[in-house]
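All protein chains but one are shown in place.
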Amino acid sequence: MIETFFQSLFLRYNYYMAVIIMLIGLYAMIAKSNLIKKIIGLNIFQTAIFLFYISSSEVTGGTAPILMSDPGTVYVNPLPHVLILTAIVVAVSTTAVALALIIRIYETYGTIEEDELLVQEEKT
Amino acid sequence: MEVTSFVPALAVAIPAIASILILVFRHHECIREGWTVIASFATLATVLSLLPSVLSGNEPGFTLLEILPGLSISFRADAFALIFALTSSSLWVMNSFYSIGYMRAHKEHGLTRYFFCFAVAISAALGIAFSADLLTMFIFYEILTLSTYPLVVHAETEDARRAGRKYIAYLLTAGIFFLFSVLVTYFLTRGTAFLPGGILTGHGSEALLTLLFITFLIGFAKAAWMPLHSWLPTAMIAPTPVSALLHAVAVVKAGVFGIARVAFYIFGIDLLSVLRLGLLLGIIASFTIIVASMMALTQDNLKKRLAYSTISQLSYILLGIALLTPSGIIAALIHIPFHAFMKITLFFAAGSVIIMTGIENISEMKGIGRQMPLTMLMFAIGAIGICGLPPVCGIITKWYLALGAIEAHQMLFLLVIISSSILNVLYFMPIIYTAFFEKPAEDRGIREAPLFMLVPLCITGIGSVLLFFFPDWPFMSLVKIAVGVITGEVIP
Partner (left out) sequence: MIPDHLTILIVIIPLLGAYTTLLAGWVKRRFCFPIAMVTICIQFCISLALLYQVMKTGPLHYNLGNWLPPWGIEYVIDPLNGFVLVVLLFLSLLCCMYSKRSIVAEIEEKKIVGFYTVFLLLVAGVCGIAVTGDLFNLYVFLEISSLAAYALVASGREKKALFASFNYLIMGSVSACFILIGIGHLYIATGTLNMADLARLLPPLYGSPLIQSAFIFFIVGLSIKTALFPLHLWLPDAYSYAPSAVSALIATVMSKMGVYALIRILFTVFTPAFIIMEIPIMELFCWIAAIAIIVGSVLAITQTDLKMMLAYSSISQMGYILLGIGIANSVAMTGGILHILNHAVMKGCLFMVAGAIIYATGLRTIDDLKGISRTMPLTAAAFFIAAASMIGIPPTVGFMSKWFIALGALESGQWFFVVIILASSLLTAIYFWRVFEYMYFREPDMARQAAVAGANDPPASMLVPILILAAACILCGIFVAVPLEVIEPSVTRLLGGN
């Protein structure tokens, strides 16, 4: 049992790293009261997923998927890269919308600390 | 015999169309009320036009649309349905005139809403009468609940709103139980159509069917059986014409009518007696008859006393159903129109007194019979009828009910009938005594009510007497056909 665990830890350490980064992001999103830090947490979370995808496409000894003359060439899987390009676009847009919202929140409330915002909301 | 005919649906549609016309002409008082009167006559004529065909044994009807196999919206006018429909529509004519007189004399507000809801309620009552399956009945049952709520809250006072909340809470909850029952019936049989002899035989376990019958009973809380009665006295806060037609005839009769429909056309007599559900219903009914009569004794408010009397009388119908014998069923069915005629007379009289004197309590009615002799005479006729004395139609019910109890070998129920008659006398005679034989405190210049109110009152009062002499036309004939269909026996 433990042996298989360690085996997988060393063979698939990339996935474990992704999970750890993901959790760091999630922690920031939940625990930080500054809205910008929350968004940074979201970005970390998303980045972890990107790493997860990209590392899954790795083929041992593989090369960049550009057509070679040698028929024996091993390529890494290109599709996850393509997907992640799209996902990055999505992540960037999300960040942009979130930052725009934060600017407006700052304009209206004069703060971007969540606890202060909640206090102000209760007053109104 | 089934005949395709749109006439039953037409009878439902006429008041519905009238309700829209009432809304359209809301700014013209006379036209608006004119529509009510015209619609009431048209509805009565439509229902009457069904009579010859039904009396000759036909069952005109049709299916409006089929939602799923076995689940449809369909109408059928059999003799059974016609009893209720004819009662409601003929009394609506009387009540339209009475309403106009009452509401004008009372200078009530919100008359458009009043007449609109009234027409919708009548349409729903006729829909319940003519529905050929449970789903259709359920739809109209809910519409009836919704449309009568604004009438109960009509005064828009805090009391009225509280009464309205109670009313709607009771009846919507009941509606949920009804829905549950319809659902289970459909689940068991894949059908909801009313068939003589019932459709449930051979489906479901005994326990389930017993549960189903109980949920049906709760669903028909409109029948005001105890302990689900307390919405009815509360609803008396409504204007008197509403209490008269809806809470003595259309709504509560829809409840007992529904129970009868379900008992005979969904369960069937055989299944009920096998499951001993007749006994259950009989005990509930007996309890209600006695307790409600006693509670009527304690009420000083005239309308409340009449309400408790209604609760007790409705259970006569339930008791008749519970006996499961031909005479018992005759008593149950014939009591639907008879009680309606008598009770509406009583309410009309009570309403006239309220309008002309402002008195609502019996203790204040000293000598009112001398000032409004005709009104109180009619009241006396109604009261005598409810007590079961000749020459008013009420005795016919009691006769058949007693006969049914003997046929069923249920002497206990016979005892209930007799003791309740005594209670009826006890709670009605003081009113008549106070009204006629005690001296009024002072002469307040009280006159009879305006003709708009007096004439309908006299017609229903005299009608109650005529029904004693000529019960056959048309109600008893219809009842005999219906009982023949239900029991499969030929009723002489």
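Just a few scattered comments:
Here the chain labels run A and B in written order, and each chain numbers its own residues starting at 1.
One rule holds for everything that comes next: a residue touches a chain if its C-beta (ideal position, glycine included) is under 8 Å from a C-beta of that chain, and two chains touch if they have at least 3 such contacts.
Everything quoted here is computed from the prediction, not taken from an experiment.
In the complete complex, the hidden chain is touched by one of B:A39, B:V54, B:I100 or B:I168, namely B:I168.
Among A:L9, A:M68 or A:L101, only A:L101 touches the chain that is left out of the view. Summarising the interface, subunit A meets the missing chain with residues 26, 29, 35, 38, 42, 45-46, 49, 52-53, 56, 79-80, 83, 86-87, 90, 93-94, 97-98, 101-102, 104-105, 108-109, 117, 121, 124. Although one chain is not shown, part of subunit B still touches it, namely residues 65-67, 73, 135, 138-139, 142-143, 146, 150, 153, 156, 160-161, 164-165, 168, 172-173, 175-176, 179-180, 183-184, 186-187.
Convention: only the chains that are shown with their structure count from here on.
Note on chain placement: the centre of subunit A and the centre of subunit B lie 70 Å apart, centres being C-alpha means.
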